[in-house]
Structure formats: C-alpha cells, structure tokens
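Removed: one protein chain of the complex. Kept in place: all other protein chains.
Chain IDs A, B and C follow the sequence of writing; residue 1 opens each chain.
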Amino acid sequence: MYQDVILDHYKHPHGRGLRAGDAEVHHVNPTCGDEITLRVKLDGRTIEDVSYEGQGCSISQASASVLNELLVGKELAEAQRIQEQFLELMQSRGRIEPDDAMEEVLEDAVAFAGVSKYPARVKCALLSWMAWKDATAQALKEAAA
Amino acid sequence: MYQDVILDHYKHPHGRGLRAGDAEVHHVNPTCGDEITLRVKLDGRTIEDVSYEGQGCSISQASASVLNELLVGKELAEAQRIQEQFLELMQSRGRIEPDDAMEEVLEDAVAFAGVSKYPARVKCALLSWMAWKDATAQALKEAAA
Amino acid sequence: MTPLPGLLDTEAIRKDFPILDRTVHDGKKVVYLDNAATSQKPRQVLDALSAYYERHNANVHRGVHVLAEEATALYEGARDKVAAFVNAPSRDEVVFTKNASESLNLVANMLGFADEPYRVDRDTEIVITEMEHHSNIVPWQLLAQRTGAKLKWFGLTDDGRLDLSDLNEVITEKTKVVSFVLVSNILGTHNPVEAIVRRAQEVGALVVVDASQAAPHMPLDVQALQADFVAFTGHKMVGPTGIGVLWGRKGLLDDLPPFLGGGEMIETVSMHSSTYAPAPHKFEAGTPPIAQAVGLGAAVDYLSGIGMAAVEAHEHAITEYALGRLQEVPDLRIIGPTSAEDRGAAISFTLGDIHPHDVGQVLDEQGIAVRVGHHCARPVCLRYGIPATTRASFYLYSTPGEVDALVDGLEYVRNFFG
Partner (left out) sequence: MTPLPGLLDTEAIRKDFPILDRTVHDGKKVVYLDNAATSQKPRQVLDALSAYYERHNANVHRGVHVLAEEATALYEGARDKVAAFVNAPSRDEVVFTKNASESLNLVANMLGFADEPYRVDRDTEIVITEMEHHSNIVPWQLLAQRTGAKLKWFGLTDDGRLDLSDLNEVITEKTKVVSFVLVSNILGTHNPVEAIVRRAQEVGALVVVDASQAAPHMPLDVQALQADFVAFTGHKMVGPTGIGVLWGRKGLLDDLPPFLGGGEMIETVSMHSSTYAPAPHKFEAGTPPIAQAVGLGAAVDYLSGIGMAAVEAHEHAITEYALGRLQEVPDLRIIGPTSAEDRGAAISFTLGDIHPHDVGQVLDEQGIAVRVGHHCARPVCLRYGIPATTRASFYLYSTPGEVDALVDGLEYVRNFFG
C-alpha cells in the first residue's frame, strides 16, 4: 500500500498551509481522528488554489498533497471528473487495475489503487477529496449568491 | 420412569376427591399447567385425611395418590420425615438408589426414584407434596390461633 | 406407499446433518420432530464456524491487520447474504441481534424512546394477536406498562385462525404499531398479512412481523410483505444459536433512537455526549456475535442452495401427509388448522386425556423427540381450554417415515396409558 509516490507526498506535501479562499470546511474521520481544514479559491470556473492543514495518517496526508497537485489550475468540470474517477478507484476494493488512460487522468493518484483493498483506510484516502467537494460546492453557492 | 406402581396409582388413584379439611391450598406448575387443590384434615397431631382434586400428567397424579396412601393416619412428625426423604430422593438426579431402609419409609414412593433423573418431571412428582406441606402448615396455624 | 409429490431428496440432505445419526435409549435412532423449537445444523454451517475460529478470528471493524480485515469481511459478508435472502432493498437494513426476542424488544424499546411521529405513549395503542409467541407479547406488555399505552389484540377462531372480523375496531387511529406472527409456532397457522398491513397503513401504524417460523420454511420477501420491521432467529433456520435478525426500513432505522449503547454503535464519544453510527451499526452495541453471523451466512447459503420454494413444497407435502395420518389416531385432536392450506409444519394436538408430558415422555422412550407444553404461547392454550399440547414439527430433512414412526409411537402411548 505504501507506494513510494505516497511516501514522497507524505514527507514533502504540496501546497500545505492555509491561504486565502472563498470557502473553508473542516472534516473529521471519527473512527481514527484524522482531521482536515481545507479552503478553496476559485477564479471563475478555474481552481486558483486549494490550501489545507490537518493531522492524520500518511494516506490522508499524502492524498491531500496529491489533490492539491492535481486540481490546482484545473477547470471545475475537469476537476469534478478527476474527483469522481478517484472515488470510483477507491471504492473498487482492489478490483480496478489502473491503466494508462486512468493514469493520464489521475497521475500520482493512481498510487492509491492499493489502498482500496483496505476498507479501513479508504476513508483516510478520501477525507481531503470529500472536503474539497464540500468546500467547492460552498464556494459556488457563495459566488451565485 | 413409568414403573407399574406409578401407572397403577395413575389409573386407580387413592383418596381422590375433595372432602372436609382444616385447610385448603391450590398449587400450579406454570411450566406445564399441572394443578392440584388439596385439603388436609388433622386430628390433633395425626393426619386424618388428605383429599385432593387436580389435573396433570401421570407422574403428578400418581404422586398425589401415593401421598394419600402413605400419609393418611400417620403422626405429623413421621409424615414430615417421609416428606423430607421423598424430597431428597427427587432432588438426587438419579444418584440415590433406594435401599430396603428407604423402601421401609417411602413404600410405593420409591418407584419415583427413576423420575429424579428427569429434571423436567421432578416438579410434577413434587407438586402434591409441596401442596401438602403448605396445607399442613396452614392447618397448624389455624389450630394454634 | 406412492412417494409424495414435492419431497426433497432427504437421503442426501440428512447426510449433511451429523446429529441425525445420533441414537438414544439403547440404539434407537433419533426421530427429531422438534424443529419449531430449534433446527439441527448441517456440516456446512459447522465448518464455517470452525474455519472462522481456526483461521480468521479477530474483532471486527477498525482493525488494520489481516485477521481483523478478514473477520470484518466475513461478518459484513454475512449481512449481504442475509439481505439477499430476504430481498432487502439495502444491506444496511439488516441488524444482527442475539435472537428474535431481542429483535422484537429492540423495536418495542425504540418506539418507547422515539420522538413523534413514532412515539408510543399513554394516548396510543399497540395491537398484537392472541396467537403470539411470548417473545411478541411480553415486550409489548412491558412497553405498555412503561408508557401507559393500551395493549389490544386480535382473537382466534375455533379452527385456529386469526379472527379479523373486528379489524377496524382493533386497529384504530390511535394505533401506533401492529405486531403479529407470520406463521404460528403452536398452531401452524399462516396469517393473512395483506389485510392487516392495509388497515395498519390506513391509520399510519407501523407493522412488525415476527417471521421466526417463516424465514426457515418458505421464501421470505420483506418488500412483498410491506412491513416496517421483520424479526427472525438463526437457530431455527439451520444456523447457530446466539444470532437473530431485525430487518427494518432504512428511513425508520435512521430516524429511531438507539437501544443498547456501547462500542461499535457510536460515531464519536465524549464524556458529555455521544453521536451514533448510521444503521445498522447504531443498533449493534458491543462486539457482535461475529462467528454466529458467519454461521448464519453459511446457513442461508445452504438453504438457498436447496431453494426456499423447494423447502416449502417439501414441508407442505410432509404436513399434508402428517395431518392425514394423525387424524387416523383415535382421540387425537389437532389444535390449529386441520388441513395443510395456509399452514406451516408445526402440528399441535391433544391425545384424549393423556397429559402431553406423558405423551412426550413415552414418545421419547421410543426415540421420537417432540415438544410438550404451552410452546411459549400460553394464551393459545387458555383460548382452547387446554393445559398444554404435544407438538410435532417438521423440516427439510423430515421424512414420511418419521411421520409413520410418530403415528406408531402415539398408538403405543395410547395402549400404554389405556
């Protein structure tokens, strides 16, 4: 499960720290105490920044770092597709073997394929992604209001 | 368990029917619905009559008949000794093998030794004896009052 | 004798049940006709239990080691199997309990502590029937005592069926819950679900079905039943003791308060307050009966392998045959429906004046195991003015030969006490 890519992101996280944002959320995984505070800043339909602070296991920390690397600068529609594909991968219980097409979309995030075999850890990998989805929805609502 | 002695008493019960008494009790075995109404008539310290009416299995019916046969005409102290020995036999879980001395005291009631191996049936055999003990205590209390 | 239509290949099936080779009383092979009390267990279920303990045992949930993951997968896999077995719309609607009695108490307690619109209180009514098992009477009596609610019930007809002639008076606008048995364990009666459910829905009452004697014996489809809760118990359906099931509608399980508190059922705990896990875990406090759930999963696989429709057909044939043969026995009176229609395989009867205890005991001496007494349904005995009954109850491994042995045994009993 601990691919080098994951360990790298864990030890050298991308974009960690809280910066200005349009919306902030705080998510908790009550069974293990993983926590994340995450902010999203949009520029129209483009993701200008995802900043975060949290504590938790290597999987949840690395996943947040990968998310930052993957989503910042992307169009919202594209980011949502990535998020959905990541979710599908994580819920596959190890049944999806990532191919080139998937790697094209998910880049470093395909390293989490092995985690999907461990039901107890899937929630860790998804924590930041659920937080991002939630924060983005809030930011869009604010923008619309 | 069904000794001929027991079956005989079941088919031809002794002293069945309610007659005059100094005290009457009604006992029930709630798990199987066995019921007995029993009256005791004392003449000083002597048992003049034990009369009863009831419904239940052969064991409970035969046991009441044996009780009538054994106890009527006996001194109270003697009857209590018999009752105690019968109780001990029934609670022995088949471990007491009646000898001549016991047969001297319990007479036909030793036929119930086999019943003591069947925990579910011990209560049936004891129903009338518990009722007798209860009724006698009441009769003595009335006499003292 | 011409073979009965619909019989299973009992010769093959009986090989799966080690206990059926058991002899009693100096070499008499046991004729086990006490299936309504509990069923016997096939090798396949025993193997699942052993495999669980010998290779995978660990506490479930939250573990990150291999054994914990395997144990969790087996336990939750059993939930999937049970959900499929009763056609539940969602696996999260299957709550594991220790037996059907706990399942029924769980519902009664939830409703006592619930908020509106579910709350049972002094202004409301609870409806049951006179043919319920004590496990579907006492929980409601306790709830009525504790809340002040009124307990009402449907009576019985002389031929052992529910008397629904006063349906609209018994179930009223005040009724909050109607709980009834699908198949009676003492009379064998199969009850008309639809009429009761329709009336309950009309007044907005919840419907609880005690399927303890149905799940083992016929296809059970909780969606078709249209009930809100369905309870049953593992040990009667070739599963282990120590495991029961409560199926409940998702929305209800979400809305209703927890019953037992403890590990596994929480989301987050502080000394000041706690929040609860989503259903089904909300209702599973403490270490669950893990091995027993796994065993129940294997039981459900076993039954599904044979097919519940086939099991039902087999029992129908045996019941029809047994009803016919029993009615040949002089002085034998069947308590319950005398024909096999809308009827399960538990047959209660009296035999002249011979007390059921004596009937059972003398049958036992011949190796025939039946149950005697009030079968945890004493109000039925009161209703029919009898102290107790003798009950023979059949299952997928029962044979016409065993029916014949019973009938011969009863003849012997008559002569013995004649």
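Here is the rule we go by: a residue touches a chain if its C-beta (ideal position, glycine included) is under 8 Å from a C-beta of that chain, and two chains touch if they have at least 3 such contacts.
Quantities reported herein were computed from a predicted structural model and do not represent experimental measurements.
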Item to check | Visible chains that the absent chain touches, using the contact criterion stated earlier | outcome: A, B, C
Checklist entry - So which of C:Thr124, C:Thr233, C:Thr319 or C:Ser398 would be touching the chain we can't see? => result C:Thr233
Checklist entry - Per the definition of touch given earlier, which of C:Glu54, C:Asp115 or C:Asp353 contacts the omitted chain? => result C:Glu54
Checklist entry - Out of C:Leu104, C:Ile196 or C:Met308, which touches the unshown chain? => result C:Leu104
Checklist outcome for this item: Contact with the hidden chain, among C:Ala149, C:Leu164, C:Ile243 or C:Ala340, goes to C:Ile243
Checklist outcome for this item: Note that subunit B touches the absent chain at residues 28, 30-32, 118-121
Checklist entry - In the complete complex, which positions of subunit A touch the hidden chain? => result 1-2, 7, 10-11, 31-35, 55-59, 118, 120-121, 124
Next on the checklist: Touching residues of subunit C against the unshown chain: what are they?
Outcome noted: 18-19, 22, 24-25, 30, 32, 34, 37-38, 40-41, 46, 49-50, 53-59, 62-68, 98-102, 104-105, 113, 130, 133-139, 141-142, 146, 151, 153, 233, 235, 240-244, 258, 260-266, 268-271, 273-274, 285-292, 357, 360-361, 363-364, 368-373, 376, 378-379, 382
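Here is the rule we go by: only the chains that are shown with their structure count from here on.
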Checklist entry - Which pair wins on C-beta contacts, A-C or B-C? => result B-C
Item to check | Separation of subunit A from subunit C, taking each centre as the mean of its C-alpha atoms, in whole Å | outcome: 48
Item to check | Euclidean distance of C-alpha centroids - subunit B vs subunit C, Å | outcome: 40
Item to check | In subunit B, residues with contacts to at least two other chains | outcome: none
